[in-house]
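Removed from the display is one protein chain of the complex; every other protein chain stays in position.
Lettered A, B and C in written order, each chain numbered from 1.
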Amino acid sequence: MEQRYQTVRQFTETLCETLATEDYGIQTMDDVSPTKWHLAHTTWFFETFVIKPLAPNWRSPSPLYDLLFNSYYNAVGDQWTREHRGLLSRPTVTEIFDYRRMVDNAVESLLIAGAAPEAIVELGLNHEQQHQELLLTDIKHVLAFNPLRPVFRPDAAPPAQATRHAQWWSVDEGLHEVGFAGDGFAYDNESPRHRVFVEAFEIADRLVTNAEWLEFIADGGYTTPALWLSEGWSQVKQQGWSAPLYWELRDGEWFECTLGGVKPVDRNAAVTHVSLFEADAYATWANVRLPTEFEWEIAASRATAPSEGNFVDSGRLHPGGAATDQFYGDGWEWTRSGYAPYPGYAAGDGALGEYNGKFMANQYVLRGGSCATSQRHIRPTYRNFFPAHARWQFSAVRLCR
Amino acid sequence: MEQRYQTVRQFTETLCETLATEDYGIQTMDDVSPTKWHLAHTTWFFETFVIKPLAPNWRSPSPLYDLLFNSYYNAVGDQWTREHRGLLSRPTVTEIFDYRRMVDNAVESLLIAGAAPEAIVELGLNHEQQHQELLLTDIKHVLAFNPLRPVFRPDAAPPAQATRHAQWWSVDEGLHEVGFAGDGFAYDNESPRHRVFVEAFEIADRLVTNAEWLEFIADGGYTTPALWLSEGWSQVKQQGWSAPLYWELRDGEWFECTLGGVKPVDRNAAVTHVSLFEADAYATWANVRLPTEFEWEIAASRATAPSEGNFVDSGRLHPGGAATDQFYGDGWEWTRSGYAPYPGYAAGDGALGEYNGKFMANQYVLRGGSCATSQRHIRPTYRNFFPAHARWQFSAVRLCR
Amino acid sequence: MEQRYQTVRQFTETLCETLATEDYGIQTMDDVSPTKWHLAHTTWFFETFVIKPLAPNWRSPSPLYDLLFNSYYNAVGDQWTREHRGLLSRPTVTEIFDYRRMVDNAVESLLIAGAAPEAIVELGLNHEQQHQELLLTDIKHVLAFNPLRPVFRPDAAPPAQATRHAQWWSVDEGLHEVGFAGDGFAYDNESPRHRVFVEAFEIADRLVTNAEWLEFIADGGYTTPALWLSEGWSQVKQQGWSAPLYWELRDGEWFECTLGGVKPVDRNAAVTHVSLFEADAYATWANVRLPTEFEWEIAASRATAPSEGNFVDSGRLHPGGAATDQFYGDGWEWTRSGYAPYPGYAAGDGALGEYNGKFMANQYVLRGGSCATSQRHIRPTYRNFFPAHARWQFSAVRLCR
Partner (left out) sequence: MEQRYQTVRQFTETLCETLATEDYGIQTMDDVSPTKWHLAHTTWFFETFVIKPLAPNWRSPSPLYDLLFNSYYNAVGDQWTREHRGLLSRPTVTEIFDYRRMVDNAVESLLIAGAAPEAIVELGLNHEQQHQELLLTDIKHVLAFNPLRPVFRPDAAPPAQATRHAQWWSVDEGLHEVGFAGDGFAYDNESPRHRVFVEAFEIADRLVTNAEWLEFIADGGYTTPALWLSEGWSQVKQQGWSAPLYWELRDGEWFECTLGGVKPVDRNAAVTHVSLFEADAYATWANVRLPTEFEWEIAASRATAPSEGNFVDSGRLHPGGAATDQFYGDGWEWTRSGYAPYPGYAAGDGALGEYNGKFMANQYVLRGGSCATSQRHIRPTYRNFFPAHARWQFSAVRLCR
């Protein structure tokens, strides 16, 4: 565990290697957190839930860190207003790295001494891995917002290529078990494992590609209200959506702002950075639909396991790898399932009970995992969730019928 | 059908009998439509979907009525901005009643001649019944907003009384059929009938009462973040919720603004005008949960049928009747189910395909029916839906575990 | 005085003769008040400042009228939120006319008995005349907002015609007296009379016409930022201004929504319904400037007196009359003077001290008077005032250099 603690914690910092000091502090919209906030918040998590209960004489660098770096745990105390996270120049980046050192030393000592509660450390590491992905999606937004279009990682590898038509996998109707069971780590929202009855369905063996999305655009996808959910169509008009986030038209050709810089849209790559509303409109246009989260999980359980080299911890941000049959590593796949508790679910007591349960309203489940997800953080039962209009995540589309 | 057409159409107007001309035009929030808009829109529905396809020489009182009274059918044309419905003094109330006469005459002639498409007329009548309830919930909001607190119907009957503790009904786990099947009318969103697997559960035999809600308030229900979904807690703080909508504290005692005027809160009546967020917080406080829409439907299918005298078309706005075992007539019951398409559901083609399907996002299903619902409009498979924060409907709470 | 009281009060009601009941209640923007609010507020003014101090047993129709019809007198008590004035169906129009009767009877009795304070009654009547103009500008906005474009007065006379080029009047530099002196009524903001030194200037002998404004538009007036004050240019972009308020382009021709209905823009009439920002941009485009309020007053004092037949109380809404030399009756003329206290000005004590003084910030002075102004309400020292962006008044442009 101690080794794993160091690896995961270190990897968060490795992700920041190419950043300028100024990049760490920017918040370009309410959903985005500054990089340095991610670095501090994940540290505060260990400080609050691992160290403080065990070390009564512990002194934080400032008593205000509780206010500044608590994300949403009401049971711990008040929180600095989320949309003002980018207005704080202090603590500086250096001070936050010092804070990480200080907390890491304490946690590692507790681990060595066998005093640390392993389940909470494990939760903290998974939490850190979630923030690794958020750190990447957020800094992507920060850099893309800047008209100078700074490059995050010039060496980012090209994404997986899908060069043939999608095939349809068939699954028979039946009573299936879904949800997490086993020994490893899983979040509480993946439990209890339970039975669902699912009608027969067919699901695509790969994600929708940019080439296919270009057809949708060319066919008036963004200008035809009949394709859209009502609230989606409102978003199209209000936000002026005419393509996925980060696409821009230059002299008649579509380019995409990536972590590796601005590049022509890669026709054979999976489309990403689309909202649920766009995913649903695309499916309607294609005369099919999106899967439910259970259809997805049943299909994914039968597919190949995550291959190496596809994930952020392989060091390649836009990985090659299998573009078909692959349920992990190309993008978080929108499902048509609202994020709700499983039968028998109950959030835990205390602050950590706020981790998942209280967000189970007005969000949709995404399954799979993206190139910015840690490979060890991936499994068939994992339930990611975002609001239907969110586009800044590596969200993608798999069709079903 | 002709008789039924007249009855339903007439009843909408009967509901308006006590209104002053000025009352017809007010829109107190975006969700509320002015009474006269309801009167005109339901008429426009018949004009557009029944008369115009059959009568090419038909002349509407104004070509602009299509703009003004189209609610959301993009396939028909543009719509007047929803939040500006209350800014139109013309057409006047008299002109709108004239419009009703004109359209009624034409529809009745078509019905007599056997030329009217009965399925669409039937849809139009159910649509009208939905707007009868909306007309009541909207005018309630309009009158309650006014500090003069005008009374809508001084003769409104007292609501059903629940004088004993709730009992729990048990339902075994199993594969159940849900959704509409049969000959009568149902909306497309109730189909297809399909199988769901449901774990064993227990459901309360009556709704939560005002007396119980007062305990929730007294125990800090509205000031304890741990009870709330995250977005619900944000609403509590932003909107300053401290009790159901329409409750007001006067000298330490709670009063409620009803269609019959301001009255002391009736302890034995079902609590109404609460959001899903409040319903969920109450359930959390009570250590239970809300039912899913399928749990509700399975339980309701086994309960007593709607009794007469409980509904708006009985002429009694707050009906007496059985307060227990009763699944209909006391309030629309929030479920924990997001509003989503049933397996195999497809919205129809054309404008009428916009009736239900496009709203299947970010809303929650309510089941049952309220005192403002037409009795003939009630059935176990009926899926009402509103956003989780909505409170101006007669929304109520049934517990499950 | 009693006769005058009746005449003025009656005239307010005469202005409403062509309205439908529904028209009385609409508020199309925050600045607009519903007609029935004007009817009630002017009545409340007499009730509050004339009757109540003298009649301790007076009973208002409702104790809430103080809340509902107090515009801004903090010394009297709280006020209903201004932007919610249009959300009140009650009191009804009939009830408000009854309220007027009741108050009129009481005031008239006091006048006959010689008990009424004449200065306050006189202020109340001037106040009522101000609201007569506001009633007209507000109902114009209400009717023009409605796509059915209802007509207020089909018999409105055509406006004054200016068929020749503007001439420049010269005024020599010198020390001038400005401000009100004399026996008649004037508002406190017109005093004290005092001296100002004014450099030599020239002022146009008529207002800018629609024909001239069309040249401004054709020459890119609304698309050239260099012509505009910075805040004006922001308004142009945010509000999408491309012509005066109420102008609309139909098949390449400009029409104007007037109280007499939609009509082609009258080229020889004075342009109205422009903001100070537009007036200033026009003057910049024409290489001249707007007058200060003192330049205007000095020039107007030498010009012809208001001719009969030009004003609302002549019964002709868009009057004929002299279009040149005329400083009154064609429009309220924007000046470049911020609304500020004259040297030695002090607002009175008590609620009536709130009448004018507290608005002396971020507003600009307009001088003259429009066709909707009462002739008896016009004088060279009158200071009207509105924010620089306001366009719904009959505001016009006179040039200076």
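Please note the rule applied: a contact is a pair of C-beta atoms (placed from the backbone, for glycine too) under 8 Å apart; a residue touches a chain by one contact, two chains touch by 3 or more.
Since the structure is predicted, the reported quantities are computational estimates derived from the model, not experimental observations.
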item	value
Visible chains that the absent chain touches, using the contact criterion stated earlier	A, C
Option touching the unshown chain, where A:M1, A:C16, A:L54 or A:L68 are the choices	A:L68
Touch with the omitted chain, as defined above, among A:V142, A:L276, A:L290 or A:M360	A:V142
Hidden partner interface residues of chain C, rising order	72, 74-75, 175, 194-199, 225-226, 228-233, 276-277, 280, 289, 336-338, 340-341, 343-344, 353-354, 358-362, 388
Positions on chain A where the hidden chain makes contact	20-28, 62, 64, 67-68, 80, 86-93, 142-143, 145-148, 150
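Following the convention adopted for this analysis, only the chains that are shown with their structure count from here on.
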item	value
Chain contact graph, described as a line, ring, star, complete graph or other shape	line
Chain centroid nearest the full-protein CA centroid	B
Geometric centre distance via CA averages, chain C-chain B, whole Å	46
Inter-centroid spacing, chain B versus chain A (mean Cα positions, whole Å)	37
Cα-centroid distance, chain A relative to chain C, in whole angstrom	58
